[in-house]
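One structure, pasted below without further comment.
Apart from one protein chain that is not included, each protein chain of the complex appears where it belongs.
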Amino acid sequence: MRIPSGCAIAAVISRTGRRMTGGAIMEAMKPMHDRSNGLGGGFAGYGIYPDYKDFYAFHMFFDCRDTRKKCEAFLKESFEVVKGELIPTRKMPEITDEPIIWRYFVTPLRSVLADLQLDEKEFVARTVMKINVEMNGAYVFSSGKNMGTFKAVGFPEDVGVFYRLDEYEGYSWTAHGRYPTNTPGWWGGAHPFTLLDYSVVHNGEISSYDANRRYIEMFGYKCTLQTDTEVITYILDYLIRRQGLTLTEAASVIAAPFWSTIENTTNSYEKEKLRYLRTVFPSLLITGPFSIVLGFDGGLMALNDRLKLRSMVVGEKDDRVFIASEEAAIRVMEPDAEKIWAPSGGEPVIVTLKEGAF
Amino acid sequence: MGVEFIYPEFEVVRNYDRCIACRVCERQCANEVHFYSEERGVMISDEAKCVDCQRCVSLCPTRALKIVKSDSTLRENANWQNDTIKEIYKQANSGGVLLSSMGNPKPLPVYWDKILINASQVTNPPIDPLREPMETQVFLGKKPSRIERGKDGKIKCELPPQIALSLPVMFSAMSYGSISYNAHASLARAATELGILYNTGEGGLHEDFYKYGKNTVVQVASGRFGVHEDYLNAGAAIEIKMGQGAKPGIGGHLPGAKIVGDVSRTRMIPERSDAISPAPHHDIYSIEDLRQLVFSLKEATQYKKPVIVKVAAVHNIAAIASGIARSGADVIAIDGFRGGTGAAPTRIRDNVGIPVELALAAVDKRLRDEGIRGNVSLVVGGSIRSAADVIKAVALGADACYVATAALLALGCHLCRTCQSGKCNWGIATQRPDLVKRLNPDIGSARLVNLMTAWRHEIMEIMGGMGINSIEALRGNRLMLRGVGLNEKELEILGISHAGE
Amino acid sequence: MKRYVMIGGGVAAVGCIEGIRSLDREGEITVISEEDHPVYSRPLISYLLEGKTDTERMKYRPDGFYKENGCRVFYGRRAVSVDAVSHSVALDDGAKTAYDKLCVAAGSRPFVPPFEGLDTVKYKFSFMTLDDALALDAALFESARVLIVGAGLIGLKCAEGIRDRVGSITVCDLADRVLSSILDADCAAVVQKHLEQNGIAFMLGDTVQRFEGSRACMKSGVAVDFDLLVLAVGVWANSELVKNAGGEVNRGILVDKKMMTTLDGVYAAGDCAEGYDAALGARRVLAILPNAYMQGNTAGVNMAGGEQEFGNAVPMNSIGFFGLHIMTAGVYDGEMFEDAETGSIRRLFVKDGRLAGFILIGGTDRAGIYTSLIREKTPLDTVDFDLTKKVASNLIFSQEIRRKKFGGVV
Partner (left out) sequence: MKRVYVNEEWCLGCHLCEYNCAYANSGLKDMVVALKDKKIFPRIRVEGEDRITFAVSCRHCTDPICVKSCIAGAISKRDGVVRIDRNKCVGCLTCVLVCPYGALAPGEDGIMQKCELCLDNACGAPACVTGCPNRAIVYEERSETQ
C-alpha cells in the first residue's frame, strides 16, 4: 500500500565546508510544526563521521537482538566491519516504541568484489536492497560514507533531540517532518530516504509513482516501502550513479521541461540533449506535486515539480545556503538570511562545497 | 425455400404517413432492399436483403424508416440459440465455412469495463488541462539502455529511430482493397493533421498517398502484396504482420472481385485474382527467422525506420513478446481477440485468441521482469473504444493504442458486419466506384480529426484528474487502476488491486 | 460631363442606359420616347389580352428607373432629324437636343401592304405596341370573327391572346406554313396542327386580294367574313433618321460589333439596327427582345468610353402556344440530326463540326445549353455529341468543363 503524504522540509549547507551542529536544523523544523503530524521525522547530516570517512556507515533498525546477530553475521561474510555500536539516543516520552538502533562502519571485502566483478558502490547498494527486502526485522536506513540519517516516528524536533543531533557536526543538514494520511507508524517509513550517500527529503505526492516504480525496479531496485520518496531516491541513484548523469541532467529527467519549452530552447546541444533525455527516460518523469532536497557527498540539490505545486524557498547568508518549505524556517536558522527566492518549477538549485573545502 | 428458408433477420419498418416516396432509400441501398412500386405508387422493401447498415434510415429526409430485429423466432432454447441454429442451416445449405466481418460480437468479458480509474482528492491536486500544459506526445521505439558521452563530455544524442505521436493512438492496419481509396485518403489525411500514424495494412500503398508517408506505417504481411523498396522507405515505420486478433493463425483472403484497377496495381497482383495471404510468413518458421526479416527490412531502409511486429494475442503471448523484444524489433503490436477484420471465418473470429487487456498486462510485466521493457514499445489494439480504454491501456503498460473500428465508425460504419460482401453502403469496405464516392474524405478526415481531438481532450481531462500532466507518467502506472468484479487471478494477471483496496 | 441622347424609349434604350451607367454615373441622359408610356415589354401584349399580365406588371423596369438613372425623358416626342455634324437631334416640336453620343433605338413599325380596299375595313388593328393592344382589347367581343393576316410570331401570339375572347379566328399568310421565318415545313406542320386543335383556322399559301368592308376576298377565290382585322404581316426598321443624316443603312441601320453606325458618335441598337449575326456570319436585323437589350447595353458601354463588343448575337426564339413550347436558334444549315418522340421534335443542324442551329418543339428543357454551343461555337468533338442529339444536358461536357461551370465563379 502506498502512503500519500504532505510534509515539511528544510536544509542548510556551508559552501566553505564549515561544520555546524544539528541544533540549527532542529530549530528550523519548529515553526513548521503543523506540516507534520508526529508520524515521522528525520535528518541527514553530511560530514559527520570524519574519523570513519572511508567507511560506509550503515544505520540500522532491528526488531530484536537475534535479527541483529543474524544480520551482523551476514555482513561479515562480505564486509570488513570496523566498528559496530548502538546509536546514542535520549530517552524521552515523545518518542516511544523504538527498535534496536545500531550503526556499523563497513567496507566491502576486496575478494568478494573481485569474485562478483562488481563496482564497490553497486555491491553496497545491492547489499542494502537485499537486507531490506529479504531480512525480516532488519532495515538499513542509511548507507553512505561520512554521512548519516536519523529518523523516527514522532515530530522532527523531538526526533532530533532523541538522536542527540546537537552533538553531531556536519557541513550540511537536511530535515523532514512528515504528515502521512495513513501509516503503519513505522520508523523505516520516515524521511530522509537514502541509498549510499544519496538522501532525499521530500514534500509531496507524486502521481507518476507506479510508472516510476515499475520502471526503476527493472534495474534491481526494490521499492519496499511504497513511498514516493523511496522511488525518487532510487531514480536519482540510477540516473546519477549508474547512468552517469550530472545533477542538472538528472533534474531534467525527473522534472523534464515541457516539449514546447524544449522546442523553444535556443542552444542546439541543450535542446537535443533535453529531447534525448526525455525520450530515453520517459518513465522517470515525476508528475504531481513535489519539493525535494537531495543530499549527496559534497552538496545539496533542491528541486520542485515542473508545475511548482509545492512551496519551497531558498535563502543565503555568507557561506551558507538555506532551503525550506517555508521562509519562517529559514529565518529561524538565520534571521538575517538574504536573497530569499522561490525557485521556479523544474529548476534545480544545486549547491556544492567549494573545491577542497571539506 | 422450404428447408433452405431462413427467415430474414431484420424488418424494414416504413411509416407510410411520412414516406414521400423520394426514393433516396432505393438509390442508396446497394443491397437493393427498397424499390418503388409504380402500380401502387409507394415504396416497398425486400427485407431478406437487408443487412441493417442504417444507410437508408440515416438518409431518409422524413425519418420514415427504421430497421428492427425480426421478432419471428424459433422456439426458445438456452442451449440452441437462434443464431446457432441459423448458422447450422446456413452451413447445411452451403457446405461452406461461415464468414463474418468486424470484431467478435460474443458476450465475452470486456476487461476495460471492469477496470476503474483513479482521481486526485485533497492530498494531491488535480490539474486543470484548460489552465496547465497537458502533454500527450509519445515516442515509440527502442530506448538506449546506457547513456554514452563523447570525449568532450557531451551526451551522444543519437537515438534509434522513433515514431512520434501527438497522442498515444494510431489508426491500425486496414488494407487498400479491404477498404476503399476514400477511406484510406480520410485516414491518411486525418493522421497527418493529427500528428499520428495510420497503417496501410497488407495491400500496399497507393501512389497518391506517398505524400502522407511521414504519417504512415507500411505493413509487410505474409502475402507480401505491394511490397517493394520504395514502399518500405515511404512510411515512417514498417510493420511485420504476424497475426491478426480477429483471426489468429490464419492468413487473409481478399476476394478477386475487390482486386480491380488501382487495387490490383497497388498490390502488384493481376486483376480479379484472389489475394490470399498464407497463414505463416513462409520465411518465418521460428523466432530467429523473424530476427532475420526484421534486419532485412532495416537493411533495406538504412536503419532509419522502426520495425513493428504485430501479433495476435494468443495464450503464450508473454513468451512470444519476450522473443520479439529480443529480435531487433522496435515496437510490438498486440491485437486482441476482439479486433476487427474485413472478413474472417466466423468460428475463428469468435473463438480464437485472448483478451488484449490480459495479454497487455502479461507482456508488460514479462518484459519488465526480464529488464527489457525499454527494448521495445508496446502498442495494443483489438477494440479500443474510447479515451477511457486508451487511458486504461496506457496505465496497464501500453505505449500507444491501435484504433480501427472506432475510426471506421467515425467514417460512417454502422457495424452491420458484412464487409465481406463488398457492398458497403457507407463507401468504406467496398471498391464499387458508385459506393466509394459516398465517403468524401473532406468529411471523413474531419470526422476522424474530431474524434481524436475529442479523445485527446478526454485523455487530458482524465490525466489531469489523476494529477498527471504528461502521458509518460501514466504508462504502466497500474496504481491508477482498480478492478471491479474481478477474481483474484484476473487481478493478479492485470497487476491491479481491487476497488476498495 | 457627357451628354447622351436616346432616340426611342424601349428595351434597347434601357440596355443603353444601364450600359452607360455601368461606367458613367454623371453624364446627362436624355430619352426621346415617341410612346407615352414608361418602358414596357412589347412581347407581353398578347399576354395582356389573354389576361396573364396587366399594364402594371408589363413595366420592363420599376417606376423609379429613369429617376434613379438620372434620365430626362421626353414622352410623346418624336425625333425628326439628326444633325451628325453639329451633333444634335431635332424634335417634332421644333426643339433641338445636342449630344456627345447618340443612340438610335427607334425600333420598327408594322409593315402594311397596300391591300386594295383596306380603307373600307372599319375595325383594323396592328399588333405591336401597347396602344395597339389596348385598342384591340377595347374592340373584342365574344362572337367576333377575327381575321389575322400574317402567321408569324406576332400574328399567332395575337391569335393565342384573344382566342378565349372571340368567336373565331382565321389566320392567313402568303407563306405555305406558319412561323415561316423560324420553322421548317415539318415543324411548322406540327405547330399548325396544335394551333388548329386549339381552335385557330388557317388559310395558308393564300392572301387577301381585296377587302370589301368586313369581307376579305382571297386570292384563292374564297371570301372570308370578319368583324375584326389584325394586320401582322411584318415590320420595317425605323432607319430613316440615320439614313437622312448620311449614315449607311440596309434593311436596318448598319452597325459594327460595338453598335457604332457609320456616323461619328452615333450608335444604333434594337429592332432598327442591322448588326452582326454570329450564326449567319453576316449582318442582319435580329428583331428580338434579348438582342435589343444586349445591343443597347453594348452601345451604352461604348458610348460611355468603355470597350465592349457584341459578337455572338444569334437569332433565337422561345415561343409558346397553348402549352406547346417552341424554341429555335441559329440557322438551319448543314447536316440535320433529328430525335423525334411523340409530341416533340428535336432537330439539330451541324455545320463545320459546330452546332449551327436547332428547333425544339415540346421538350425544351435546358435548351440554353444548345444555344450556348451555337454562341460559343463549341467544337462538337469536345462534347458527347451522341448524347447531345438526344438531350440538352450538362452531361455532354467533359468533367473538366463541368468542374469550371459548377465549381468556379462564372
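A, B and C label the chains in the order they appear, each numbered from 1.
Everything below uses one rule, namely that contacts are C-beta pairs under 8 Å (C-beta built on N, C-alpha and C of every residue); 3 or more make two chains touch, one makes a residue touch a chain.
For clarity, every value in this text was computed on a predicted model and none was experimentally measured.
Enquirer: Give me the visible chains that the unshown chain touches, in label order.
Expert: The chain that is not shown is in contact with B, C.
Enquirer: Of C:Ser41, C:Gln192 or C:Thr207, which residue touches the hidden chain?
Expert: Considering all chains, including the one not shown, the answer is C:Ser41.
Enquirer: Among C:Arg25, C:Lys193 or C:Arg366, choose the residue that contacts the chain missing from this document, as touch is defined above.
Expert: Per the contact definition at the top, the residue touching the missing chain is C:Arg366.
Enquirer: I'm checking contacts with the chain that's been left out. Which of C:Met316, C:Val331, C:Leu348 or C:Val383 qualifies?
Expert: Result: among the candidates, C:Met316 touches the missing chain.
Enquirer: Over the whole complex, note the residues of subunit C touching the chain we left out.
Expert: With respect to the unshown chain, the touching residues of subunit C are 15, 41, 43-44, 47, 52-53, 57-61, 289-290, 293-294, 297, 316-320, 325, 327, 329, 364-369, 371-372, 375-376, 392-395, 399, 402-403, 405-410.
Enquirer: For subunit B, which residues touch the unseen chain?
Expert: On the side of subunit B, residues 17-24, 27-28, 41, 58-59, 61-62, 433-434, 437-440, 442-443 touch the unshown chain.
By our rule, only the chains that are shown with their structure count from here on.
Enquirer: Edges wherever two chains touch, nodes for the chains themselves; is that graph a line, a ring, a star, complete, or other here?
Expert: other
Enquirer: What chain lies closest to the overall centre, CA atoms only?
Expert: Per-chain C-alpha centroids ranked by distance to the global centroid put B first.
Enquirer: Averaging only over C-alpha atoms, locate the centres of subunit A and subunit B and give their separation in whole Å.
Expert: Distance between chain centres, rounded to whole Å: 47 Å.
Enquirer: Quick check: how many Å separate the C-alpha centres of subunit B and subunit C?
Expert: 69
Enquirer: State the interface residues of subunit B toward subunit A in the complex, per the touch definition above.
Expert: 120, 123-125, 127, 132-133, 135, 137-139, 143-144, 146-147, 149, 154-155, 157, 159, 162, 368, 371, 373-374, 397, 466-470, 472-480, 501
Enquirer: Residues of subunit A touching subunit B in their complex?
Expert: Residues 1-2, 4-6, 181, 204-205, 207-212, 214-215, 217-219, 243-245, 249, 256, 258-260, 269, 272-273, 275-277, 279-283, 285-289, 306-307, 309.
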